[in-house]
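Note that one protein chain of the assembly has been removed; the remaining protein chains are unaltered in position.
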Amino acid sequence: MAAKPIISITTDFGEDDHFVGVMKGVILSINPDATVVDINHRVNSYDIFDGAYSLSQSYDAFPPGTIHLVVVDPGVGSERRPIIVQSKDYRFVAPDNGVLSMVYEREERVEVRHVTAEHFFRKPVSNTFHGRDIFAPVAGWLSRGMEAEKFGSVVTDYARFTSVRPTRENDALIKGVAIKVDKFGNVVTNITPGDVPQIFGQDPPPFRIRINGHEITRLCQSFAAGEPSELFAVVGSSGFIEICTNRGSAAKALKVNRGAEVELEVGGAPAGGA
Amino acid sequence: MAAKPIISITTDFGEDDHFVGVMKGVILSINPDATVVDINHRVNSYDIFDGAYSLSQSYDAFPPGTIHLVVVDPGVGSERRPIIVQSKDYRFVAPDNGVLSMVYEREERVEVRHVTAEHFFRKPVSNTFHGRDIFAPVAGWLSRGMEAEKFGSVVTDYARFTSVRPTRENDALIKGVAIKVDKFGNVVTNITPGDVPQIFGQDPPPFRIRINGHEITRLCQSFAAGEPSELFAVVGSSGFIEICTNRGSAAKALKVNRGAEVELEVGGAPAGGA
Partner (left out) sequence: MAAKPIISITTDFGEDDHFVGVMKGVILSINPDATVVDINHRVNSYDIFDGAYSLSQSYDAFPPGTIHLVVVDPGVGSERRPIIVQSKDYRFVAPDNGVLSMVYEREERVEVRHVTAEHFFRKPVSNTFHGRDIFAPVAGWLSRGMEAEKFGSVVTDYARFTSVRPTRENDALIKGVAIKVDKFGNVVTNITPGDVPQIFGQDPPPFRIRINGHEITRLCQSFAAGEPSELFAVVGSSGFIEICTNRGSAAKALKVNRGAEVELEVGGAPAGGA
């Protein structure tokens, strides 16, 4: 447990408004000793998968004991439940809409509780801003040491989606998708080095990646190792294979966005090729 | 009073520059124990009303004792005064240009002081960045326990504007304006449920809202209750009636922005209508 309670916040609220600031005010009103840290407020609007991705890339960089507050909540005000999830090292406060799916995938054991103890909520509870009225107060009270069982009962039918994994067409061909385009225009695929271990034993690694009519055949160790307008692959800090270009946007060059299909074929270029 | 002094910041400085970071450095140089929290830095440039709105939606979510620093200051370097405002639970540091008007409207008693004690300022005082040189230092010193009277004398002729309230054309017709379009494209009007209490006793509430040639006749309890491309009204978390659409931008669908006229007519659709 950290010296001071830490609460991270991940939302799709953007920064145009006061929404995140208000949530911090609510948290600090309950626990002025909390350290509140932003993970990302530019999750694509209403996009539960994108929120899950941001969180999965971040949560275990925080110290054990951190409370992760996640509000990507297109169903706010509907029947979807607010939940508290306890894993070995962290607690999560979020709507029960699948945004914690990647946590469920990675954590060996989780305990999920449906938050029903309305006396912890901020009154009156609006129908459109549970971040302020439900999720922030619950995180605040948790950070003050309130036990999770005080908020509601364990449930097992919580919402989760399965991450889209690449499919293996044959020994040499794997099909995936772009799951993220980051700020620099790097295209993060859902293919990991573990999906194609055979190419990593060789130098250069023999492969062709096809995406939107382009073919990428070089793996670089870093962005700077690529030529300025060259498209190349890297094993990204995300743990996935990413398509990049040096000091430029691969996504723009490829004219792709999230969801684009990606094919990785194991094997060198055909005879006569490079 | 909170365990640790909390200072919130609201500005129109955006995030492209170092401006807000510098203000935090100045505050922490004076009081390293301060907790500094961003409310919103995307107030529309030079827009005192928009700053007042952000603050009014946020300030009382913070714990009593919080110092709210507000720098929306098109008149920086001119004769407009820096002020400290003390309300029952909060202190505010801002230019005297009306940006605290909604605080004055809501708080029963305020004491407004013209800050003249230049020895608290950061030297040399620039003419173009009082956020750094005047407002941040004043907030920093206040947070260290310096009494407000040390900064200057009470004034009563402080600047304030009156919030634009909807006008009542007749018993059944009220005219208002859009006061905000939020990040999701929700259009916040200046009409509150209290302005049209008669429609809330009935199910469904009988009303028609007209805005830019569109007519909205349904009130939903939440965003998710609306059909994807349907335009509907909600009682927003802002306390105002908002025009929304489920997982989309109502402002784009309506082709409106802040300032758009809104008419609310009490009564069901005409005979033959829905």
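For clarity, chains are labelled A and B in written order, and residue numbers in each chain start from 1.
The rule is simple: contacts are C-beta pairs under 8 Å (C-beta built on N, C-alpha and C of every residue); 3 or more make two chains touch, one makes a residue touch a chain.
Fair warning: this is a prediction, and the values are worked out from it, not measured in the lab.
S.K.: In the complete assembly, which of A:Asp47, A:Asp182 or A:Asp195 touches the absent chain?
M.R.: A:Asp182
S.K.: Contact with the hidden chain only, please: which chain A residues?
M.R.: Residues 2-4, 6, 8, 10, 15, 35, 37-42, 54-55, 57-59, 61-63, 66, 182-184, 221-225, 234-237, 242, 246-247 of chain A touch the chain that is not shown.
S.K.: Considering the entire assembly, which residues of chain B contact the chain that has been omitted?
M.R.: 13-22, 24-26, 28-29, 32-33, 36, 45-46, 74-78, 126-129, 132-133
Everything that follows uses one rule, which is that only the chains that are shown with their structure count from here on.
S.K.: Distance from the CA centroid of chain A to that of chain B, rounded to the nearest Å?
M.R.: 31
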